[in-house]
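This part shows chain A:
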Amino acid sequence: MGEVDARPFPPGDYPLVVVGSGPGGIQVSYSLRRLGVDHALISADEAPGGMFRRFPFFQRLLSWTKPYAPVPRGSRAYERYDWNSLIGEEPSHRAIQPEFMDGTSEFPSRPEMEAQLAEFVRRAALPIRYGCLWEATRRDGDRFVLETSDGEYRCGLVVFAVGVAEPFTPEMPGRELVAHYVDTRDPETYAGRRLFIVGKQNSGFELASGLLHWASRIVLASPRPAKLSVETNSLAGIRARYVQPIEDRFMGGGVYILNASIEGVERAGDVLRVRTRATDGGMDLAIEADEVIAATGFVAPLRDLPALGVATFGPSRLPAQTPYWESASLAGIYFAGTINMGSPGLKKNGVAGTGAVHGTRFNARILAREIAERHFGVVAPRPALAPRDVVGYLLEEATDAPELWNQKGYLARAVLFGADGPYDEGIVPLQAFVDGSGPDGVAIGLEGDSEGVIRPAAYVRRKGAVSEVMLDPDPLNEFRGSSDGRARLTAALEGLLR
Partner candidate 1 sequence: MAGTEELIDELSDLALFADLARPELAGVAHTLEEEWYADGQRILREGFSGTGFYILLEGEVAVRIEGQERARLRRGAFFGEAAILLGEPPGADVVAAGRVRVVHVAGPALHEFLMRHPNVMFRMLQEQTRRLRSANRWAR
Partner candidate 2 sequence: MTMTVAERAALLSRVTLFAGLPEASLQALAELAGEAEFGDGDAIVLQGQVGTGLFVIVAGAARVVRGGEELDRLGPGDYLGELAVIDRMPRMASVFAVGPTTCLALASWDLFRRVDGDPELVHSLLRGLALRVRHLSEHHSH
């Protein structure tokens, strides 16, 4: 552990600047540093952690770290069971989260997560310039200039890891009477109050769950019916932790869930009145409440990047990204962390890549390698494989690879067939493999369907055309010994395994 300069990276010229010190910024900077890519890491915050310095509001994460897993702690396979630790190359940089858990839950508390991130930064001696707020951006020929509270940074490339963290409340009459999720006060201050929560996603249900025993009545409303993760068999939907309000509703416990749009909020004496319009053929209502809270999500805080040419889309105003997380409309601008949701991948069965740490930490490592190879000539080794080992290796990866498990349908292990035989291309974005060109090869990933069945999916590229080979599921997700999988892959790779 070396001494870390308290204020490294003064304004000036850098080949690359990373903005943000949440998990995304830290992971990409760590991985770039391991590859020897010179860059600056700046952050508006005073300490590492990003959103985990404040959220989730009720202080308990939704992502597990299992202290006791079927594989040894600190191994690569363990990363599948530890969704929160950043991924390090050295033993002391690995599996830090379980060291910081008090044993009461497999879900770390917010402070435990924050402590893990700070410890990773400390052990890796990662230099970060804190208190340096990115304010504006402009072009300077083919380079960029970041204007910050400390002065100007000039660079050829930027990685923005700024989260999807800017509170958003939709336009509506009386919007000024509506608080946002981020303004939620201490729970006891809601004692005996009637709450109206706009939004039926996880943040709305998190508030409802946390305030169930304080609020006298809770109404949740949004146009679209709530979906549960246990119904969709994916992380899209209300997480199991937050279903209590739904149970309370059907038992008549003072929780009401409406499919309605919010037409406006007005003051009526001491209370607020919310006008709703049913979107499911139900009744239009005027509902009295003491507090109205918008759990209507967050947008990406991109500042002036759209004006510079960064195309955005969708309700979170995410920047549209290539499979390697570069702005799809402005070369040289990359993204890491939650904002990677702007590159959703193939979305087979509607499943997009996750924007949570357990997936984006792997994206960040791949991004670092891509930047190093494309812009700095640092080419990672591609170990040769014996042809007879290829099929076994692919099935091994389908069984154990944490990247494949945590980014289903999104990241894949690729093996390419060169003039000298097969070699390991590494973990790649699946979309880059199936839509990209290159030598013949195969990529294997895992895919979940709407029934919750997980199966390996292989993609074989021959002369530029890619075909899909779906393998059978296994009740214990043990694909390594699958004779069917072996036979199907061997057949699909006919002629390539030489």
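Selection rule: all candidates are chains of the complex that A comes from, given by their letters.
Worth a mention:
Everything that follows uses one rule, which is that contacts are C-beta pairs under 8 Å (C-beta built on N, C-alpha and C of every residue); 3 or more make two chains touch, one makes a residue touch a chain; residues count from 1.
Bear in mind that the values here come from a model prediction, so they are computed numbers and not experimental data.
Of the numbered candidates 1 or 2, 1 is the chain that chain A touches in this complex.
Note for the complex: chain A touches candidate 1 at residues 168, 170-171, 199, 222-224, 259-261, 277-280, 296-297, 299, 311-317, 320, 322, 328-329, 342, 344, 346-351, 409, 434-435, 447, 449-450, 466-468, 470.
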